[in-house]
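Here the complex is missing a single protein chain, while all its other protein chains stay put.
By letter and in written order, the chains are A and B; residue numbering begins at 1 in each of them.
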Amino acid sequence: MKRLVIIIALLGLAGFVALAAVKMQQPRDDFVRSAMIGQPLPAFALPAASSEGEELTQADFRDGTPRLLNVWASWCVPCIAEAPQLSELQRQGADIVGVAINDTPENIAKFLADYGDPYSAVASDRMSQLQLKIGSSGVPETFVIDGDGVIRYQHLGDIMERDVPVLMAELRKAGL
Amino acid sequence: MIARFSVVGALLSLMVASLTLPIAAAATPHPPLAYRQLDNPSREAAAQELMETLRCLTCQSQSIADSDAPMAASMRHEVRTRIAAGEDPEAIRNWLIQRYGDYVSYSPQVGAATWPLYAGPIVLLLIAGLLIRHRLGGKR
Partner (left out) sequence: MIAELGLAALWLAAALALLQLATGVLALRSGTSDTGAILSALVRPVAILQGLLVSFAFLMLMWLFARTDLSVALVAANSHSDKPMIFKLAGTWGNHEGSMLLWITVMALAGGLIGLAERRLPEPTLLATLSAQAFVGLGFYAFLLFSSNPFARLAQPAAEGMGLNPLLQDIGLALHPPTLYFGYVGLSVAFSFAVGALVTRQVGPDFARAMRPWVLGAWIFLTLGITAGSYWAYYELGWGGWWFWDPVENASLMPWLAATALLHSVSVLASRDALRAWTIMLSVVAFSMSMLGTFLVRSGILTSVHAFAVDPERGTFILALLALYVGGALLLFALRVQTVTEGERFAVTSREGALVVNNVLLSAILGIVLLGTLYPILTEALGFRVSVGPPYFNPVGAIFVMPMLAVMAVGPLLRWRRDRLERIQKPAVFLIVMVIPAIILSLMVGYSGILPLLGVGLAAGLAVGSFLPLRGRNLLRVPLNVWGMVISHFGIAVALFGMSSEAAWSVEKLAALNAGDQTQVGPWTVDLTDVRPRAGPNWTAIEGTMLARYGEQDPIKVAPQSRTFWSPVQQTTESALLTRWNGQLYAVMGSQGDDDRWQVRLWWKPFVTFIWYGGILIGLGGLLALIGRLQGDWKRRHTERRIAERAAAA
């Protein structure tokens, strides 16, 4: 009995040390990925960020054109950092739809004027409804949506220069 | 640097870490129900109970009820809106798990990934029973 307990304790220790050693080799990843990859965009309807724009719904993503869905906000500092990369993506032929989270029309307009407007459409998500529906866990995030309106890929955090070709490749995979 | 303190010293860094996050939050507009309670006290209690068991996904280790992070505010609004509409708290939890995975819930559901969490205590209970019987039981 006693020996059995000691052996179990030793096995537990060995197991823990092995586990911890494996875990420490893995790179840290603090991002929480969406569980919605591979699923169609849920139904939603968001007003445009400016008075002349049109309402954005899931149907807008089902016209055969793969798109980038960029979740951002004017109050988010990394969003400023990724603005040049979004412009670059647009220059390379990406159709980018922006969704501004918890934002006001004035601040959105000011942000687009200051840092460039790479978007084909900008919708306003005051209550973070779309953000929660697609499993986005923060701003900024960028989703690749294929021509059938299915979520194909999620990029978490700001887009850096090295991420531009990755996102273009994902867009091409989605049928661009 | 902050985290270089001892074990519970790190508890402290918990606060410090959480305090550093909402810098942007001060200037952030947030959805109305993020900081407003529901008028119906029992609904509010249900919402509060649920919020305390949902993880703030952009914080280090806090529930959405304990955080000023914008994401937590958004999730509080969503939870209160749905509870106010009469939705069942567990249904809301499952809706969020569908979108964010098991990680979003501090209450692990019994499932393929989590059954050992519940089998463990049962095994412990058995071992405890055996040990007590062995120490105190029949042979003397």
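Following the convention adopted for this analysis, a residue touches a chain if its C-beta (ideal position, glycine included) is under 8 Å from a C-beta of that chain, and two chains touch if they have at least 3 such contacts.
Predicted model only: the values in this text are computed from it and were never measured.
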Selected from A:L13, A:A45, A:A59 or A:A169 as touching the chain missing from the view: A:L13
Residues from chain B at the interface with the omitted partner, ascending: 1-20, 22-23, 25-26, 29, 35-37, 45, 48, 52-53, 55, 60-63, 65-67, 101-108, 113-114, 116-118, 120-121, 124-125, 127-128, 131-132, 135-137, 140
Missing-partner contacts on chain A, residue numbers: 2-3, 5-7, 9-10, 13-14, 16-17, 19-24, 26, 28, 30, 32
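As a convention for this text, only the chains that are shown with their structure count from here on.
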Centre-of-Cα separation between chain B and chain A, whole angstrom: 23
Contact footprint of chain A on chain B as seen in their complex: 24, 27-31, 57-58, 70-71, 73-75, 77-78, 81, 96-101, 103-104, 134
For the chain A and chain B complex, residues of the former touching the latter: 1, 32-36, 73, 75-77, 101-104, 126-129, 131-135, 137-139
